[in-house]
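The other protein chains are all here in position, but one chain of the complex has been omitted.
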Amino acid sequence: MTVKHVFLAAFATFVAVSVTTAGPGSGTISGKITYEGTPAKPKSIDMSKEPSCAKQHPTPITTETVVTGPGNSLANVVVYISAGAPDEPPPSTSANFDQKGCQYLPHVLAFQVGQELKISNDDQTSHNIHPLAKINREWNKSQPPGTPPIIDKYDKAEMIPVKCNIHPWMHGTFAVLKNSHYSVSSDDGSFKLPNLPPGKYTVTAYQESYGEMTQDVVIAGGETKTISFVFKAKPY
Amino acid sequence: MEETSVQPTHVHAPPQGFLWKHVFSLDHKVIGKQYYALALVAVFTGMFLSWLMRFHLVWPNTPIPGLQFLSKVGAPGGLITPEYYLSLLTMHGTLMVFFVLTNAPFAAFGNYFLPIQIGAEDMAFPRFNMMSFWTTFLAFLVLMLAFFIPDGPPISGWTAYAPLSAVGGDAGPGLAWGQNLWAISIAIFCAGSLLGALNFIATTIDLRAKGMTFMRMPICTWAWFITSCIALLAFAVLLPACILLILDRTAGTSFFIPSGLVVSDHLQPHSGGSPLLWQHLFWFFGHPEVYIAILPAAGIVSHILINSMRKPLLSAKVIIYSMMSIGFLSYMVWGHHMFLSGMNPASGLAFSFPTLTITIPATIITLIWIGSLYGANLRMDSASLFALGFISMFVTGGVSGFFLAQPSLDIYLHGTYFVVGHFHMVMGVAALFGVFAATYFWFGKMTGHMMNETLGKVHFWLTFIGTYCIFMPFHYLGLVGNIRRYSSFVNDFMGPLMPLHKFITIAALCTGAAQFIFLFNLVYSRFKGPKAPDNPWQGTTLEWTVPSPPPWNNFGDTHPIVYHDPYQYGVKGSKGDFIMQDSPEQATGGVAG
Partner (left out) sequence: MGKFFAVVLVIIALVSAYPIVTHKYAPPVDISTHGHAIDEQLADTMAEAGLAFLGAQLLLAFFIWKFSGRKEGEKVSAIPSGAKIMVAAAFIFVGTEVLALGVFGQKAWASVYFTAPAADALQVQAQAGQFAFYFRYPGPDGKFGPLHPDKIDEGNANFFGLDPANDVESRDDVVAAEMAIPVNKEIHMLMHAKDVGHSFFIRELRIQQDFVPGLDLSLHFTATKIGKYEIVCTQLCGLGHYNMKAYLNVLSQEDFDKWMKEKIAEQ
């Protein structure tokens, strides 16, 4: 450990503490993601070429590019503060991305710049992980069953489509973000960004098929603001 | 200019100092040994890669200790990934075909013995000769570099079919800088081989000693001469093909890439190219390449067999004419690699006939070898064993060619292990048997020390039986429909074939291990072997008239004069049952040949 490392670690701790202790007087942005129009029908995935995966899904799974819920809600939408919050150092926890039953779990994985990304293969077959990064370095690695997890990290913020070259139906997204204020909408489309100091923020919602929407939000101390995003769905 | 004179004297001064004697030498003998050393490094590397592949195929979940240090990405935890398997496969094929099968029987022994056998002091262009070796060496370094870059070695096979090899990193690991290095390496290799081939041709035509007419050249000299003519045309096609590939990959051209390709979700910015163009150019080189590997071996085997039999072949002329017609036909058959490639089906027939026809001269050669054994006084030493083993392998690999020459059978057998068995037998193992035979035969001449015969025989038996155990079952696998170039067998039909695969792997590990006996023999004999006499095998050709090893200018200050056909065996000569080529005595009671 050099002096520089000690300094950086101390600085990181300081920032982390200051973020988490923003408790009293900090605000929250929450809300719901919905769509209007007719979204494409999810298509069932035929995994017959990979029997060890196919038998894990008694009823075939469907495509996950658009996942809808009751009340026109949209799941798997990344909501994050794109402007107004400072960049933050990564947490010490790792973001886990699993391959199970020839499916990515989770389908959308949000994590921070510099955060450890841990990719594991729970299947009996080889997988290939090919994040199609444009700003970051693109890589393409296979992971046979029984090999150790792939550990990596990203240096720049980017929405990265991820695919498995061996199983073409496996697609997912890495959302690499600059700060810890993010949320991936749940099955009912809800999201929550807590612990925000008072200020003016730009909130962005990203859906892998429909793209981005943004809103500016001003919150005062202790306030909880509710906002909503409505994406336009297309049948095809 | 020495090069232009008919009978050059002292084409170059005797070398001074270690560097000029052993490294940047102009001496064809040193260059020949350098080629041999390079091939030796390449063949053991290639063999090691095949071990890894065979091991992975049958024990895919058993980590190979330490392999993760060679490639952390390719073998995480010592387990080989699918792409690393293909990297090993590509490098194995490229090393073996280019740096072993082209270098060892042709460039190494050709360099060493062609000038001596025609009574020349050196090659026609010694400086070119040195350049062609160092160019080839550079090609080797560039290729091996692919193991050490983050992208890893290419995964498109030694055939590098476009567009897989042409679209770049989108198509998979190893296809960015790995494939670039491959294409650059092969282009450099072509340049080196072109220089070498030109040199061989010029030397053979211009520098023959007095009395050495074309028909008095030994059969192996003929084989090297014919091979260099083939190589000149073949590498001249592969070189531009590689350049076009490099342009497609780096300069945005579209020679081999059509429009509308979506690779890894990226629409490729190319249009108008043809993947078939690469296949035509590649196989226009690729098929003659088979003969570049096998003809020198066939020539060497003829040369050794005659010596072991103590009698000439039934007809050396027929063998030479057959070799020529094989060389000629080799340019008319490349399409048999492409029966199912989408060519007009009529061209399948057009390519099938010359391919089947090529078996006629090949059969003639084989029958002459076997027929010549009748009435021989056969000596069974290591060189002779490998020469006879060569004939057996050549037959076995040849008959499976009958199947693959027919487009209708290609519908079933193309892309299966049957093909792998076929070309390993006829091109790989047979040519290597030629190299082994040549090594045991000429080692004494090249180093001044004889090789150990007992170790040689042990090496032969393990290798001969071992290679049959490895490559014969490949044909059976192919008949069942086992696809080649699969890194793992996840197919439904594979279960019952696994025992056979395990057998092959064990045979491959054992046969590979037996090669270390050869390596030991080579190194040990080089230093500790008994001193080699000038003519240990009672040979007749000019290499046996010079000391072992020959001086830097081969014949000292004399110029040999040739009086005979190369193979005056089975006669009454003053030294025994043979008369040397440079001896003016006349044969009495020779064998009708």
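So that you can tell them apart, the chains are marked A and B in the order they are listed, and the count of residues begins at 1 in each.
Note that a residue touches a chain if its C-beta (ideal position, glycine included) is under 8 Å from a C-beta of that chain, and two chains touch if they have at least 3 such contacts.
Computed from a predicted structure; not experimentally measured.
Chemist: Please identify which residue in B:Leu198, B:Ile465 or B:Ile561 touches the non-displayed chain.
Modeler: Spelled out, the listed residue whose C-beta touches the missing chain is B:Ile465.
Chemist: Check the options B:Val41, B:Leu247, B:Met324 or B:Ala376 and report the residue that touches the missing chain.
Modeler: B:Ala376
Chemist: Looking at A:Ser82, A:Gln112 or A:Ser126, which makes contact with the chain not pictured?
Modeler: A:Ser126
Chemist: Considering the complete complex, identify which of A:Ser26, A:Asn165 or A:Ser185 is in touch with the unshown chain.
Modeler: Reading the full complex, the residue touching the unseen chain is A:Asn165.
Chemist: Applying the definition given at the start, please give the residues of chain B touching the unseen chain.
Modeler: 81-83, 86, 155-157, 159, 161-164, 167, 171-173, 175, 257-265, 267, 273-276, 309-311, 314-315, 318, 340-342, 345, 348-349, 352-353, 356-357, 359-361, 363-364, 366-368, 370-380, 385, 388, 391-392, 395-396, 399-400, 402-403, 405-412, 414-416, 457, 461, 464-465, 468, 472, 476-477, 479-481, 483-493, 500, 569-570, 576-577, 591-593
Chemist: Need a quick check: the contact residues on chain A for the chain that isn't drawn.
Modeler: Given the touch definition above, chain A has residues 40, 43-50, 63-65, 125-126, 128, 142, 161, 163, 165-169, 171, 208-209, 234-236 touching the missing chain.
FYI, only the chains that are shown with their structure count from here on.
Chemist: Can you name the residues of chain B that touch chain A in the complex?
Modeler: It comes out as residues 60-61, 73, 76-77, 79-84, 169, 172-173, 264-266, 488, 490.
Chemist: List the residues on chain A that touch chain B in their complex, please.
Modeler: Residues in contact with chain B: 125-126, 128, 130, 132, 138, 140-148, 150, 161, 163, 165-166.
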